[in-house]
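Shown here: the complex without one of its protein chains, the others still in place.
By letter and in written order, the chains are A, B and C; residue numbering begins at 1 in each of them.
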């Protein structure tokens, strides 16, 4: 009995001072800068577009092979290739701004000062809704791993970014930790407006015939449906540990997946690897959420947040 | 050009003072006590059979549902159901002993004393080749999680088990930690004869329609091909951190998978969830290893251990 | 312990039974010959790793030509894949598994099935028919609609057995639950053994009615399974009296109703 998306259905969620038109965001590094997917998804139709991680200076990224498929997932070791903040502001941001998309800029640095400088730079630009602080990318020796696996350092980065900019700050957590709740609490105490999780799980693949690693970088980040159970567990644990909103990420490919994360306590979700499998995945999930609300006769998607029945 | 398994091919590996006829073991909890699979796998044909985790007293296990399939994997929350050490010795061990299988007993307890008592009890029995200390099972509130995620406590359990028994001691590590190398070093320093890893990743699944967790225990352990990249990475990290042998576990379903773990530094492997998909998985992997050696003209499987080309 | 086999079986027929149920005939002589009523097989059709685990299905008929049949009702990904199989396709089959129905040599048997629960009862009826006169075997089947009930009843009727129907929508037989048919049996038709398979609430009702009247009752139950061999301990169901769990794949799927907690 699911009719077309009814106009009474309310998909809006509030997060870090923003009101998103729906809880479905594109995850950093999987959606480019919106333009790459514009034939399939109008970026302004999404809750937000989180752009590929931006650093102060341009980075060339890792040598190939950079990706390898694994069972129901993939490993990537892109190495945070990006044009640097200047290139982003002049060549990437304008498209999204002109389309009226809600833009979240994922930032990364090698030291606390890098993050602060990036935050200051981006706060001065028009058309940016929030920052997402990537303290979790496991691919780069400096930065990534260290910040994301130590609560003290994570808090320090969070404070520096908050101090440097008036934009809402989302801190993106790494799953490669013993105690995700402790990490969530640390960045909340340091002033984060929201947290997003999970980034990729650190993994590896080997070619049995050549005896070589399948990634030039040896290790890489595991993403896709394979990691969904771990992501969902961490979102549930983090959401119970903090009062700030949580954005769920990890293996989300369908509206049912998105509902699972909302029930576990997420206020919004990000879709990553699924964009590669189905370029319209984000739109399909938005439509599917409306259908879910209609079927279950729920007036607003916000009713689902944390509504897991234990 | 792969001919039948040649008798010149040498699959033997040495581990914790034992010589295994091949490096393929059945993983704890996935192969019962050998008898359940005897129609498909003669237990004596395996490198070893690791039996379902044994505690001092019998445990009923968790309420159902206890398992749920996920993308290329499964979650389980069996809750360590077992008959207790007495039941094991009188009703389960005799079959494996009579068959001449190499038996590794997986043990678990709620406190250090439990582990020590179990070790003493089993050391007195005939037909046991080694102990595998499960400090990593995430399903039981006491024991499991705490020991497996703290190097100090893991070391303490290891010392207690070593002191209580003359059997070789394999310590089985949990992947739910920030620094697997630190865990490996801690149990090595405490006297472990070998380490095995990984146990399951803590995960969760929700039924979007009923809004309930799919496991009565809410969270459970993720296993199967989905986790292989994480397992392989941890085996590689652990093998570089310690001098004792490493047993690789996690998503192994084919001979190529087993070779990947050997190349990453494992001396042997354990096959878990794959037994459910293909009851003959362990035997098929042994045959496949022989074929691999023949194809690549390698005389002994030991040449593969740690032979990753970086 | 009976022999169990793992083999590749060819689909030799796949008639559509109802809108969401297909019957698959699988060529597997060893399994077909070894199976007894109430036992099940575990089937996997994927060449890839998703879906990963086998799915359990009751043996619903064995034929002299070495085939066995299962009824597959489409529920999710696994059954969707199996229902899409074509004649000539291969499946990976494991079985026969589990502890089946205990069959009497005399008395009156009453078989109570709910929906797809009719599957193991058909094989049971086939075998009971070799021991008891047809008049001593009653079949009560519940279904959502008349069309479904008729389709499920057909093979029982082909065995010459009388079948009473109950439907949720009242379009055939009794408008209501199949348990109500059991409760309404008159003294001349009282069974000496009840066999039941179907959704949990139906089994609970049948177990209660049978216990109340002192009729022995065997139920075929379900649980999510991984191994099917008694090794993973995934398929636990609570034992009566709160004393731990029984395992459906090994001690079941058929239990005396009194063994279980309802």
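As a working rule, a residue touches a chain if its C-beta (ideal position, glycine included) is under 8 Å from a C-beta of that chain, and two chains touch if they have at least 3 such contacts.
Since the model is a prediction, treat every value here as computed from it, not as a measurement.
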item: Chain not shown, its touching partners among those shown; value: A, B, C
item: Selected from A:16, A:50, A:68 or A:135 as touching the chain missing from the view; value: A:68
item: Residue of A:29, A:229 or A:265 touching the missing chain in the full complex; value: A:29
item: Contact residue for the chain not shown (choose from A:57, A:163, A:189 or A:277); value: A:277
item: In subunit B, positions touching the absent partner; value: 71-72
item: Sites on subunit C contacted by the missing partner chain, in the whole complex; value: 46-51, 77, 81
item: Residues of subunit A in contact with the chain not shown; value: 29-32, 36-37, 39-40, 52, 60-69, 71-74, 76, 78, 81, 224-225, 253, 273, 275-280
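Basically, only the chains that are shown with their structure count from here on.
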item: Chain nearest the overall C-alpha centroid of the shown protein atoms; value: B
item: Pair with more cross-chain C-beta pairs in contact, given B-C and A-C; value: B-C
item: Most distant chain from subunit A by Cα centroid; value: C
item: Separation of mean Cα positions, subunit C and subunit B [Å, integer]; value: 36
item: Distance from the mean Cα position of subunit C to that of subunit A, given in whole angstrom; value: 47
item: Multi-partner residues of subunit B (at least 2 other chains); value: 71-73, 224-225
item: Set of subunit C residues in contact with two or more other chains; value: 49-50
